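Dropping the structure in here first, questions after.
Not every chain is included here, but those present sit where they belong.
Just so it is clear, A and B label the chains in written order, and each chain counts residues from 1 on its own.
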């Protein structure tokens, strides 16, 4: 299969969706700008015309509401927010309207809208231009939330989001835009609600969300060198999330590390940790570790930014701790015992 | 924009009167249900404001879409919504237009173009614009109408929507029912000037002030606005000045709520849109409406009886429809 970057995969998904279905259009702030979409929408306006790429005024509330209304009138809109921070201006249409609509009217009307929001952090942008607010939306009944970590899923989940008859929040991360991977040329949806086991392992389960899934995979490689065999799950969907895959893995490994690019308190990782402790209570041999942002807004200075965003190192560290407490016989501990025996 | 001097046939006046009287009778019935405690959900009655719903909807086609708010019983009926489904919804029955899930403040009937009324103030205004955008993109001759109150103008998203509607020349009509109050607050406690018809001027949305208790004036203004929208010329704003006879919510008259409501109400009662229409009918020779009234009253009573027979939801189905499970087969025009 050919290789694409994450950003090219997003762009291709848009192009193919626009091509396939006349009901699809994109609306939002910055569609045609050289900055806002980071290449993910490049030239779509040229290829499909401004009539289907509406680069809108700065009116997050009304623009999001319009996308919802258009969806209710038979279109398949993608409403674009170049930063997730700006969703805070569109909470009424997203949470009060789109999320409730199906339930309110007893299924009489779904809202097939895709709300695309970008985690656009780092670069000393500071607290109002760095937020990863996915946990807020994970809490809301009636929404679906997806967070692809690979180019294939960046494409596949956008397709799935668009095909879903419900409001789906699609969250991509600028830090992943340069990542490469195989991407099908055809329009293959990644099923919403299904996690992906990126690496099988026996000693500990690493559950990664969005960019942290990629970091978890890296951590697993480092851990493997130390003889710790980690299973890596890329959650991909946050709502609904794939409890079965996660629980099955944790029941096997007995220990879990959750890596989440959001804040700690009442975040996505809390839900997963709580569920694990409820549903895999008797298999769990060590406390679940949450690797998250600290409970602080994003700083601007690079020094503080470096300390603020955890990566594969922190995940590996958490995994070592979990494995140690779990008392599992890993190749790592077996080796250590063997050496102890040899020197005894 | 008014085309003065046009004479409408008696049937036109009779049909408008019928709708207003139907809304009035239905609302009085709801008031009783509220007073007796049989209806438990919050009900915001539009008694006194019937001409706005009836006049605007008379200018709409079935395919045009309507969006409303917390005070939308009249909009729902005028656009063709079923009386029984309305009562059933208010009484929390699964036969209600929203399956008993919404109550009075959440109304829908997609087959009649009622795409949704919900109680967050101003919430459906951008949604209506989105529907209008859909029609425009598909080059369909439909238009969308957003009904909202004078209070909604205080929400920023209405201004955002006006700009977007003008920019994209959307087939949209903004209908503001200015009943001078938002809940307990008189307009003068919320704004510096009494000029709601000017709200769109900055956004290039033409605005008109209409006597909202004059069914013909409302219809004329709506007809022109609908025509403008349908012709591709863009959105129009209508300020329909009116007054609600009952209190903000429920069946009480709120006589002691608000700055000077008691005196205002006395004056507005003289402007009853239903009586004004009846006077017109009388002038045109239709003097006796007793039989007509009886037919409508019976229809309302029958609808209530049918609604009361509707089943209450089953607890076990409480979690249904959090999500739409699949694309519903296209069961309606929208």
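By our rule, contacts are C-beta pairs under 8 Å (C-beta built on N, C-alpha and C of every residue); 3 or more make two chains touch, one makes a residue touch a chain.
All values derive from a computational prediction rather than experimental measurement.
Each kind of chain appears once in the view, while the complete assembly in this file is A x2, B x2.
Just so we're on the same page, only the chains that are shown with their structure count from here on.
Annotation: 42 Å between the Cα-based centres of chain A and chain B. On the chain B side of its complex with chain A, the touching residues are 65, 67, 94, 98-102, 106, 108, 110, 115-116, 118, 120, 123-135, 137-138, 144, 156-157, 160-161, 163-164, 167-168, 320-328, 334.
On chain A, the positions that touch chain B within their shared complex are 25, 51-52, 54, 56-57, 59, 61-75, 77, 92-93, 96-97, 101-110, 112, 141-142, 144, 165-166.
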